[in-house]
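The block that comes next holds subunit A.
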Amino acid sequence: MVNPVLSLRGVTKRFGGLVAVNAMDFDVAEREVVGLLGPNGSGKSTTLNLVSGALPLTSGTVSLWGSPISGLPAQTINRKGVSRTFQLVRLLPSMNVRENVIAGAVFGHRRRWGHDAHDHAEHLLDKVGLGGKGDMPLRQLTYIDTKRVELARTLASDPKVLLLDEWLAGLNPTELQIGITLIKSLRDEGRTIILVEHVMDAIRSLCDRCVVMAAGTKIAEGTPTQVLSDKEVIRAYLGDDDA
Partner candidate 1 sequence: MSLTKTDIRNLILAAAALAICALLPLGDNGYWLGLGVTIAMFTTLATSWALFSGPTHYISLATAAFFGVGTYVTGLGIDALPFWSLVAIAGLIGAVLAALVGLATLRLSGVYFVIFTLGLAELVRQSITWVQNNTGQKGLYVLTDLDEAGIYWWLLGLAAAVFLTGWLIGRSRLGFALRVIGDDETVAAHSGINTARAKVLLFMLPGAVAAMTGAILAPRYVYIEPSLAFAPILSFQVVIMALLGGASRLWGPLVGVIPFTFLLEAVSSNFPNQTTLVIGIAFLVIVYLLPGGFVGLLGKILHRLNAREGA
Partner candidate 2 sequence: MNRRPFLKLVSALTIATALAATAASAETIRIGAVAPKTGPLAGGATVTQWPSIQLWVNQVNAAGGLTVDGEKMMIELIEYDDQTNPGETIKAVQRLATQDDANFIIAPYGTGLNLAAAPLFDRYGYPQIAVSAITDQQADLAAKFSNMFFTLGTTTALAADVVKVLSGMRDAGQMGNKVAMVNVADAFGIELATAAKPLFEEAGFDIVYETSYPLGTQDLSPVIKGAAAAAPDAFVAWSYPPDTFGLTEQAMIENLDVKAFYTAVATPFPSYGTRFGAAAEGILGAGGVNPASPAFMEYAAAHEAVTGAKPDYWASATTYASLEILGQAIEAVGLDRAAVSAHLKESTFETILGPISFDENNSNAAFWTVGQWQGGVFKGVASRGRDGTVPVILKDGWE
């Protein structure tokens, strides 16, 4: 791959004796949507945490446009243009919807403050489908709306790379379609996206490429159709019942 936006080389994470992520290698090209798949506990979220700086690496490197970002604190990685959502939605409970979005805009990759940040937040709320709800307190939001707020906050710093950790999980079919359309529009804006996802419909319609993990190791890489028919992948998901 020429000039990958993000590349992982030998990325490893140990918790005591347990190897959660074992020598992961893969690249993500600009404007690409890459799905990170695998059964529960296979190390997908941990990999995402290593990229975003939430956890320190045991060994290996993560590079952004060729320069290493592994070892940097989360805030520095965010300022370089990598932004994420969380597996369990994390919002700021003491703030209203708009302030939650502004929180993403003030300190990140592209910084805004004052009226600028306010207007930008309104614009993003419109975009994620929460137009006019800026003054609402969080406790009045539905589940998908909390996900929308989190996405808007993630977008507020105008990131180049988006890490979405099961952002589509738990949505009903209608909401899922809305979500898929939204993510597509983000790619069309020129963002590079890594998805940790279980929802197969979303993977098929969104991902250019998939990386499949099992027990911390990469077991397959390719287009969604390729990896989903890979024997190794099927065994990882369904178990070794024919062995």
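With respect to how the candidates were assembled, all candidates are chains of the complex that A comes from, given by their letters.
In the analysis below, a residue touches a chain if its C-beta (ideal position, glycine included) is under 8 Å from a C-beta of that chain, and two chains touch if they have at least 3 such contacts; residues count from 1.
From a predicted model like this one, the values you see are computed outputs, not experimental measurements.
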* Asked: Among 1 or 2, which touches subunit A when you look at the whole complex?
  -> 1
* Mind pulling up the subunit A residues that touch candidate 1 in the complex? -> 52-54, 73-75, 78-79, 83-84, 86, 90-95, 102-104, 106-109, 111, 113-114, 153, 157
